[in-house]
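The chains shown are only part of the set, and none of them has been moved.
Order of writing sets the chain letters: A and B. Residues in each chain are counted from 1.
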Amino acid sequence: MYSFDRRLQYPVKVASPDPAFARMLQQAIGGVEGEIRVCMQYFFQAWGARGPTTKYRDMLLNTATEEIGHIEMLATAVALNLETAPTSLQEAGAMDAVVGAVMGGENPRHVIEGAIQKHILSTGMAAMPVDSDGVPFNMSHIYASGNLAADMYCNVAAESTGRVLAVRLFNAAQDPGMKDMLQFLIARDTMHQNQWMGVIEELGGTAAMPIPNSFPQDMENQQHNYDFFATSSDGTLPPPARWNEGPSVDGKGTFTIFPNEPMGEEPVLGPARPDSGAQLEQM
Amino acid sequence: MYSFDRRLQYPVKVASPDPAFARMLQQAIGGVEGEIRVCMQYFFQAWGARGPTTKYRDMLLNTATEEIGHIEMLATAVALNLETAPTSLQEAGAMDAVVGAVMGGENPRHVIEGAIQKHILSTGMAAMPVDSDGVPFNMSHIYASGNLAADMYCNVAAESTGRVLAVRLFNAAQDPGMKDMLQFLIARDTMHQNQWMGVIEELGGTAAMPIPNSFPQDMENQQHNYDFFATSSDGTLPPPARWNEGPSVDGKGTFTIFPNEPMGEEPVLGPARPDSGAQLEQM
C-alpha cells in the first residue's frame, strides 16, 4: 500500500522556461531509458518476488517507490518549462522580436510547429508519458523475468542507460535549476547502479554465472559453451582478447575461438498442404 | 557485407511435431528475450561503434552474424513442429480419436482454436516475428546507447533473460531433437554472458562505474550518490546488507541509509492560459 507527500523529493526550479528543453526531458519520463520504466520494472519485480526471504522484495519496493517521485519531479520540470510556450502561430510571430530574452534564443514559430506541438495540442502544457519524439511508452519494456540475477542485470542496464541519458540532458541544459535537478538524478543513478551490483555480488557475482544457475550446467552443450564463434567470411580470426582466450569470466570454462561452420543440414520443410491457401506450385 | 550458407549452424530435428510447442518457441524468436532482439541489438551497436579501435565493432559483428543463424534455426523448428497441425475444425475433430499418437496428447481442436490459430491463418505453418502470444516484436527493444559499458550490461541482461527462457523451453520440451537444439542455444548463451562480461572486465569492471565514466563524478550531487533511500511509510529501516552499508561496489563511496523525506516544495504551476482550451475554472 502507498501514500504520498505533497512536496517533491528534491527541488525543481526553472528560472528561464525553455519549451524545447521540456521536450528533451520527455525522454527521461517516457523514453526506454526513463523513469516510468525503472519505476514499473522494480514494482513488477517486487510484486513477483519469490524465495525464502522478503529482503529483495523490500529493497525493490523501497526503490520503486522512490522512482515515482522522480517521474513527478520530471513531470513538474516539463510543465514549468512549457509555461512560456506560444499557443498560436500569431503569438509565435509576435514573439519573434523579443525572442532572445523570452525563450533563450528560440524561434517561437519553430517551437509551436515542431518540437512541442503535441504538448500544446494534447496536454495544455503538461508532461505526457511519451519520449522526446512523442512515442508513448510501451510496457513491454518492463523486464521482470522471475530470475533474480537476470533481473539485477536488467536493472544495472536500465540505470546505466538512464545515467547516460541524464548526463546528456545535463550537458544540454542551461537553466541552473534544471542542472541542479539533473545532478541529483545523476547521483541517484550512481547509487542505483551500485545497489543492483551489490545484490549481484551477494548472489556470487560472476561465479554465479551462467544465469540461471539452477540449470545443471552439464546439461548444456559442452562443445560450444565457451567458444567465440568467428563468423567472418574471409576466415580471419579475431586477435586475442579477454573474451576469446584464457579462462572464462565465470571461471567454469576456457574461451576458445571457433571458426564458424555449418553443423546442420539444409532444412527441408514438407510441401504445402492442399487446403493451406498456398499456391499450387508449392504443393 | 554479408553472405549465407544454405545449411543451418546446428542440426534442427523434430521427431514428433508438436504444434503447441511451436507456439512456445515463438517467444525465443519474437519475444523481448528472443533472438531477433539480440541479433539486431548487436548489429546496431556495431554499426554505431565509435572509438580508437575497431575491435569492439568486430566482436559485435561476429556475434550479431551468428545470431541470424539462431533465428533461422528457431524458425525452422517452428515450421517443422507445425507440420501436423490441423487446418480445419473438421480435420481436428477427425483427429481426436488418434490424438495421442499423432500430436503428443494434444487436443487437435484446441490447437486450431487456441494457440496456433494465427500461424494457420497468416503463415501457412511457418514462423512469424512475434512472441508466444502473437504480439509482434517492437524494435524499440534494440538498446544501443552509444556508451560501450552501458551496452555491455544491456547485452548481459539480454543473454541472461535469454538463457532463462531457453532453459524454460528445454524444461517444457519433449522431443529429443528440440532438447538437443535448445542445449546448443543454452550453451551459446553461456558463452555470450561470459563474452560481454569479458568486455566489462577489460573496461575496468565495477571500478569503471558509475557509467558513463566520462562525466566528472564530482559534478553529480554529492549528498545522495551513495544513499539507500528508505521509503517505507512507517519509518522502518532495512536491515544491513551489501547494498546499504559499507563501501560501495564501485569503491568510490560509502553506502548509507537515508530515510526519505521531501527536500522539495509542493509544486505550483501557473494558471491555464485563456487560449489553452482549459476550463474557465482553471484560469
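Note that in this section contacts are C-beta pairs under 8 Å (C-beta built on N, C-alpha and C of every residue); 3 or more make two chains touch, one makes a residue touch a chain.
Since this is a predicted model, take the numbers as computed values, not measurements.
**Q** Wait, 2 copies are placed, so what's the full copy count for the complex?
**A** Oligomeric count for the entire complex in this file: 6 copies.
We take it that only the chains that are shown with their structure count from here on.
**Q** Suppose a student superposes the Cα atoms of chain A on chain B; what rotation angle should they report, nearest 5 degrees?
**A** 180
**Q** If you average the CA atoms of chain A and of chain B, how far apart do the two points sit, in angstrom?
**A** The answer is 13 Å.
**Q** Mind pulling up the chain A residues that touch chain B in the complex?
**A** On the chain A side, the touching residues are 2-3, 5-12, 32-33, 55, 58-59, 61-63, 65-66, 73, 76, 79-80, 83, 87-88, 124-126, 135, 138, 140-141, 143, 145-147, 149-150, 153-154, 156-157, 160-161, 163-164, 167, 170, 183-184, 186-191, 193-199, 201-202, 206, 209-212, 214-215, 217, 219-233, 238-239, 241-244, 248-250, 253, 255, 260, 262-267, 269-270, 272-273, 275-278.
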